[in-house]
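In this view, the complex is presented without one of its protein chains, the others remaining in place.
The block that comes next holds chain A.
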Amino acid sequence: MGMFDPLKGFGVTFATMFKKVVTEQYPEDFYPSAPRWHGRHQLNRHPDGLEKCVGCELCAWACPADAIFVEGADNTEEERYSPGERYGFDYQINYLRCIGCGLCIEACPTRSLTMVNFYELADDDRRKLIYTKEDLMAPLLPGMEEPPHPMRLGENEQDYYVQGPELARGRGVPEGETVETSKEEAIQ
């Protein structure tokens, strides 16, 4: 212990006054999470607005917290929600169970389920935190149409899966944009 050690301590305090402030002013300024951050889910659409979900329940089976409930139903010619045979009739995610591990995203065979990096989910009601299909569905982009409607982009579901990106361009989605997720924000 030297004689000047107590003064050195004050020196640190004094020097800190001239350093850049590290505090994030969060609610006033927004700081986006990392682009691939596991936030809220989103159910995607094909470029013509038909749903990608086929109601296979693989996400529900993969979920370690049992947070997802899916009920499939058959498409008919009059009422078509997705290309192919089946669609997700009921889809619920309980955000009070979901741990954001992303296993459901890995399990999804059609990339219907993805995550966006929205995270401000807190609410005062348990019931409101069970998100239903309407809450999770991706917004309609230009060129999309609310289902039910017939397949606009091909004869069968094969066309939808094989030529997805070209069909998206044809529907007016610009180059470099995707119909899959919302815009990813990167940390500046």
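Please note the rule applied: contacts are C-beta pairs under 8 Å (C-beta built on N, C-alpha and C of every residue); 3 or more make two chains touch, one makes a residue touch a chain; residues count from 1.
Criterion: contacts and distances are computed from a predicted model.
**Student:** The chain that is not shown, which UniProt protein name from "Protocatechuate 3,4-dioxygenase subunit beta", "Sarcosine oxidase subunit delta", "NADH-quinone oxidoreductase subunit B" or "Phosphoribosylformylglycinamidine synthase subunit PurQ" does it carry?
**Tutor:** Options "Protocatechuate 3,4-dioxygenase subunit beta", "Sarcosine oxidase subunit delta", "NADH-quinone oxidoreductase subunit B" or "Phosphoribosylformylglycinamidine synthase subunit PurQ" narrow down to "NADH-quinone oxidoreductase subunit B" for the missing chain.
**Student:** Among A:Gln42, A:Ser82 or A:Thr110, which one is in touch with the chain left out?
**Tutor:** Answering carefully, the residue with contact to the hidden chain is A:Gln42.
**Student:** Among the options A:Phe14, A:Phe30 or A:Trp61, which residue touches the chain absent from this view?
**Tutor:** A:Phe30
**Student:** For chain A, enumerate the residues touching the unshown chain of the complex.
**Tutor:** Within chain A, the residues that touch the unshown chain are 22-33, 40, 42, 64-66, 92, 94-101, 116, 118-132, 134-135, 139, 182-183, 185.
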